[in-house]
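Left out: one protein chain. Kept in place: all the others.
When the chains are written out, they are named A, B and C in that same order, and each has its own residue count from 1.
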């Protein structure tokens, strides 16, 4: 049975809101003391702040895009429910890859790169899961609002897929420099924030 | 007084969304270092990843079914409110049984089996609580949407109960092998994801 | 300016859902090992399970009552927004009083009683904050749905206040036995679950 989109949006919003807010739990609140002033302790934690800002932005952009797609759907079916669940599972793991990244960025070159490979590789997994989601939505277009042009929406698949290419590039960087990887992901998020995939609408007859 | 279903759905969605997202908090973010590379440390944690994926899927399927039932209700009464609260309490404890499972899977055979018995036994408790919920809903059928066929819905009780049989089977496995138990639960969740209990609708006159 | 109740309900539902779900984070996932089997370790933690069930039930009943009152309101004003915030602040602290209770129940008689006084005293604070909320709502009745009988609603204040007497009694018990205090709070929650305060409606003319 096909259903309204309201509750799946509410559930997804809940998951996105919690994931984006849980990020802060991985930043330790340091305690000063003789020989290790609070300012010094706060400074040492810089990789956590950098990773926080990048991951918060990435998850925020993901939410905006999720929001954007659901704005064009009027109903959901069972496969969509589970593809959406897959996307949410991938997103829910980002606080953990973020914490691994932040913890290991300055430990050693090897561990920093390993963390960057994990962090960046997971973003590739996200891009793939979201691409599968979008292919399913555009395949038949049976879930779209009547105003959407299904053929046009299908036409965006490649560009959507091309956009996903940016993640593998950052993934390649992860074998070179952990800091650069983080910067690359920040730039990709900023790019996506500024350039939204337009879902074509039917021309008024 | 009977009430609208909107706010109980919102509250339940909130609880499901939080529970499914809290799962990640139980996976430690390891730190590499001389003599214990990050890759090695990440590898040692494999039971946590397996338990995470299985529990996320189970809770996700639970949400889909909860969502499905509420799609057929137009109002709630006080007993339903509290039966729903019971279901939510059982679900809220799953992150803990998951963490116990993941922590103990590789500690020793005895502790692994003990953890599997706890994990799997708790799923039996969940199946029971949800069955009670469904029996209450179908008993009088006074909360159903007019389009639902109450007699037909009552007829699904046994099949619903039979479905609950799969959990005790996995529970039996828990006395044999912890890893097999986890796999069994993953398979049950996949089965439920693919085979939804259809709630019979009235035939148009 | 008076406003719709939708968003304050959504925000309150969010807080209740998170608070009730956070309770599980305070139960440690034990790890077995030579000389301290998992079953033994799980058994030692019994005060955590008892405190969990009691607090989950209490917060659940609080949500049901909050839900019930808002079902009879059609608008909110600024004082109500802040009285609601006060109620939410008191509720948000319950996971902490629960953890203190569970941690100290078996440490020593003195510390167990101290924890029970804190736990039970905080419930008195909750009853007071909710009573203030209800007095404000019923004072002028300007926020009620037209179907509500404001004079009748005002008439429930005393009974509402009397209900709050049960908490101080449990508070008195806290100076005698920590376990009894927990049981008393469980019984009070069960009583409130079964006996809802009816908000009188206008008789149809």
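Going forward, a residue touches a chain if its C-beta (ideal position, glycine included) is under 8 Å from a C-beta of that chain, and two chains touch if they have at least 3 such contacts.
Bear in mind the structure is a predicted one, so any value in this text is a computation, not a measurement.
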| item | value |
| --- | --- |
| Sole contact to the chain not displayed, among C:103, C:156 or C:179 | C:103 |
| Contact residue for the chain not shown (choose from C:53, C:85 or C:124) | C:85 |
| Identified contact with the non-displayed chain, of A:24, A:44 or A:151 | A:24 |
| Positions on chain A contacted by the hidden chain, ascending | 9-10, 13-14, 16-18, 20-25, 27, 29-34, 37-39, 42, 52-53, 56-57, 60, 63-64, 67, 70-71, 193, 196 |
| Touching residues (missing chain, whole complex) on chain C | 1, 3, 7-8, 10-11, 14-15, 18-19, 22, 25-26, 78, 81-82, 85, 88-89, 92-93, 95-96, 99-100, 103-104, 107-108, 110-111, 114-115, 118 |
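In this text, only the chains that are shown with their structure count from here on.
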| item | value |
| --- | --- |
| C-alpha-based rotation, chain B on chain C, 0 to 180 degrees, nearest 5 | 90 |
| Centroid distance [mean C-alpha coordinates] between chain C and chain A, Å | 37 |
| Contacts with two or more other chains, residues of chain A listed in rising order | none |
